[in-house]
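Right, chain A next:
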Amino acid sequence: MNQWASFGEWLAMGGYAAYVWPSIGLAIGTLLLNMVMARRRHAQALQRALRRLAVDGNGNGEA
Partner candidate 1 sequence: MNAGEGTVPTGMLAAAAATFRRDVALAFRRPGQMLQPVVFFLIVTTLFPLSLSPQLSQLRDISPGILWVGALLSSLLALESLFRADLEDGTLEQWVISGQPLAVQVLARILAHWTVSGLPLVAAAPLVGASLAVPASAFGTTMLLLGLGTLCLSGLGAAGAALTLGSRRASVLLSLLVLPLAMPILIFGARGVDLAILGEPTRGPLLLLSALTILTLSLTPWAAASAVRISLE
Partner candidate 2 sequence: MATWTWFHKLGSPPHVYRIAGRFAPWFGWGALLCIVYGLFGGLVLAPPDYQQKDAFRIIYVHAPAAWLSLSCYTAMAVAAFVGLVWRMKIAHAAAAALAPVGASFAFVCLATGSLWGRPMWGTWWEWDARLTSQLILLFLYLGYMALRSAHDDLQRADRSSAVLAIVGVVNVPIIHYSVYWWNSLHQGATVMKADRPSMPTEMLVPLLVMFLGFTLFQLWVLCTRLRAEILDRERNARWLQEQLREGA
């Protein structure tokens, strides 16, 4: 089943390693970047909302 003779041969990607691995790396990297940015965006928004809540927690939050 496994068509690669060795781990090294798999890494070489039939001579196209210089193109395949950067592509995969870039794609995964962008996914991770998006994940981190999304989580931080939510955390920031939550902080702002909590701070606003603390400031006028009692008063004019009517819907």
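If you want to know what made the cut, all candidates are chains of the complex that A comes from, given by their letters.
Simple rule for what comes next: a contact is a pair of C-beta atoms (placed from the backbone, for glycine too) under 8 Å apart; a residue touches a chain by one contact, two chains touch by 3 or more; residues count from 1.
All values reported here derive from a predicted model rather than from experimental measurement.
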Touching candidate - 1 or 2 - for chain A as found in this complex: 2
Residue numbers on chain A that touch candidate 2, as the complex places them: 1-4, 10, 13-16, 19-20, 22-24, 26-28, 30-31, 33-35, 37-39, 41-42, 44-46, 48-50, 52-53, 57, 60-63
